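The other protein chains are all here in position, but one chain of the complex has been omitted.
Going by the order they are written in, the chains are A and B; count residues from 1 in each one.
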Amino acid sequence: MRYSVFSLIRNAFSGHTDWPAAWREPEPRAYYDTIIVGGGGHGLATAYYLAKEHGVTDLAVVEKGYLGSGNVGRNTTIIRSNYLMPANTGFYEWSLKLWEGLEQDFNFNAMVSQRGVLNLFHSDAQRDASARRGNAMRLNGVDAELLDREQVRRMVPLLDMENARFPVKGGLLQPRGGTVRHDAVAWGYARGADQRGVDLLQNCEVTGIRVQDGRVVGVETTRGFIGARRVGLACAGHSSHVAAMAGLRLPIETHVLQAFVSEGVKPVLDQVVTYGAGHFYISQSDKGGLVFGGDLDGYNSYAQRGNMPVVEEVMEMGLQLFPAFSRLRYVRQWGGVMDMSMDGSPIIDRTPIAGLYLNCGWCYGGFKATPASGWCFAWTIAKDEPHRLNAGFRLDRFATGHVIDEKGAGTTPNLH
Amino acid sequence: MRIPCPYCGERGNEEFLYLGSAVLERPAPDASAEAWVDYVHMRDNPRGPGAEFMQHVQGCRAWLIVRRDTLTHAILSVAPARAARGGGA
Partner (left out) sequence: MNGAQPMRLAAGGAIDRARPLGFTFDGRAYAGFAGDTLASALLANGVRLMGRSFKYHRPRGPWGAGAEEPNALVELRTGARREPNTRATVIELFDGLVAQSQNRWPSLRFDVMGVNGLFAPIFTAGFYYKTFMWPASFWEKLYEPIIRRAAGLGRAAREPDPDEYDRSHLFCDVLVIGAGPAGLAAALAAARSGARVVLADEDVRPGGRLLAEAHEIDSAPGVLWAERVAGELAGMANVTLLARTTVFGLFDHGAFAALERVADHLPEPAPHQVRQRLWRIQARRAVLAAGAIERPIAFGGNDRPGVMAASAVRAYLHRWAVLPGRRGVVFTASDDGWRTADALLAAGASVEAVVDARPDPPAALMRAAGARGLRVHAGAQVVGTHGHLGLQAVDVRLPSGSSLGIDCDLLAVSGGWNPTVHLASHQGAKPVWDAALAAFVPGRLPEGLAVAGAAAGRFTLAACLADGAEAGRAAASACGHAAAPLVLPRAADEPAAQAAFFHVPGPRGKAFVDFQNDVTVKDVKQAAREGYRSVEHAKRYTTLGMATDQGKTANVVGLAILAEATGRSIEATGTTIFRPPYTPVAMGAIVGHHRGRDFRPARHTPMHDWAAENGASFVEVGPWYRAQWYARPGEKGWRDSVDREAEAVRRAVGVCDVSTLGKIEVVGRDAAAFLDFVYTSMISTLPVGRVRYGLMLREDGLVFDDGTCARMGPERFFITTTTANAGRVMQHLEFCHQVLKPAMDVSFLSVTDRWAQVSIAGPRSRDLVAMLVGPGVDLSTAAFPHMSAAEVEVCGQVPARLFRLSFSGEMAYELGVPADFGDALMRHIMQVGAPLGLVPYGTEALSVLRVEKGHPAGGELNGHTTARDLGLGGMMSRKKDYVGRRLAERPAFTDPARPILVGFKPVDRGQELKSGAHFLDPGAEARIENDQGYMTSVAFSPALGHSIGLGLLARGRERIGQQVRAYDPVRNRDIVVEVCHPVFIDPEGDRTRG
């Protein structure tokens, strides 16, 4: 059933008892042409675009938990394409373009809200770096505006412009950046994929990847062996140990990133604002909660929880920006496990094993990338070669030195 | 997290700097390019027990090899890296 205000009203008369399930709960078949491992945002988007753009419908997504149980449901919901490195900017801009038409495309309101992303800077050197990035964005056809201190003050009136330890000197604004209701992205892609015949297999954990003569032939799961000609891995923080089932070793460390939400209050912040003298980002959701986060805890972790030192640091930065939020209470904190790559940029590529494809290394950037990641991964799987947009996200770039290191932080994943 | 530093006793993890898997052997200067790329860029990234480098940067400044379970955060052992490399603690 197509979602619309008319279907909503029609269903109101029947007490909403006639809505069909958003997706089926099929039993696994013995064989699929293609299997995507990971029913998070990227895996579901990949399935959706494989079905929609490439006609691949003999397709299953296998997910060890529930759909969207990965980082797509535990992030700070920010979308943007304000990247510096050419390999990133084009890709993330394509992602933003897909976001802009996504809801109409998959007929699900994900509340894509282009409220603007403002990256603050606090020194002349940061202003120059922001200008460099803004100019790179403009060369890529991406919107970017360099704001001075007064423009920032007018735009975000609650910002502390007087007493901060590192005073705000201005900001780089991407007006088209914003936020998206994160769960809805998973659900929208899942429903869209399901409607095109994709089997979404929940509570189906991959325990092995079967390879014969250098070719993938299927996956072992907790619901039995499922054969396949092609297998795409989209396992985020769990990429290393899933890839290890096929004998691959990755340039990935898994780290925990915490995020926070405050009690809901009437509107106090219209944009997404990021701090420049540390790592902090905040926006206010449509429900009224302030959603914010900061740095990784810093150590490798597969546990979806963090510790107090980072909680303190994150909140300190929050009140550096907005001292009026001091009395606001946070209600929830959670942790996601991040696939931090060695240069801070993702990998969407083939692997040395025929028919096995890899999508990982999203660091904190995974959510905003969801549409383009799925789109490019679908292309890469369908055509057995990368699309122009993900051509830079190669697995062998570390061997050649073609690293894509936005921050220049080097091979220290917890600094990206 | 509390990390039992062999020199300073049990301290909070905010005093420590984390630096990835404890790979002790740096390849020889003339080792293959693959060996070097592997050393610098590739990680086992264990899900469960693993060894990692941490420096007690706000304490004795010793570089430590911390064996820790990445699923539970349980600390299994801590030893100075120098001792592990035969350099004497």
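Just so it is clear, a residue touches a chain if its C-beta (ideal position, glycine included) is under 8 Å from a C-beta of that chain, and two chains touch if they have at least 3 such contacts.
The shown structure was predicted, so the numbers you read here are calculated from the model rather than taken from an experiment.
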Of A:23, A:281, A:362 or A:379, the residue in touch with the unshown chain
A:23
Even though one chain is hidden, which residues of chain B still touch it in the full complex?
1-2, 12, 17, 19, 24, 26-27, 29, 31, 33, 36-37, 39-41, 53, 55, 57, 61-63, 73-75, 80-82, 85-88
Just the residue numbers, please: which parts of chain A touch the chain that's not shown?
3-5, 7-9, 12-13, 15-17, 19-25, 65-69, 73, 86, 89-90, 100-101, 103-104, 107-115, 122-125, 127-136, 138-141, 144-146, 158, 160, 163-166, 172, 181, 183-184, 187-188, 202, 262-268, 277, 284, 286-288, 303-305, 307-308, 311-312, 315-320, 323-334, 399-403, 405, 407-411
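Following the convention adopted for this analysis, only the chains that are shown with their structure count from here on.
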Approximate Å spacing (C-alpha centroids) for the pair chain A, chain B
30
Could you list, by residue number, the parts of chain A that touch chain B in their complex?
238, 240-241, 249-254, 298-303, 307, 309, 342, 398-399, 411-414
Can you tell me which positions in chain B touch chain A when the two form their complex?
1, 12-14, 18-21, 33-34, 37-38, 40-47, 50, 52, 54, 68, 70-73
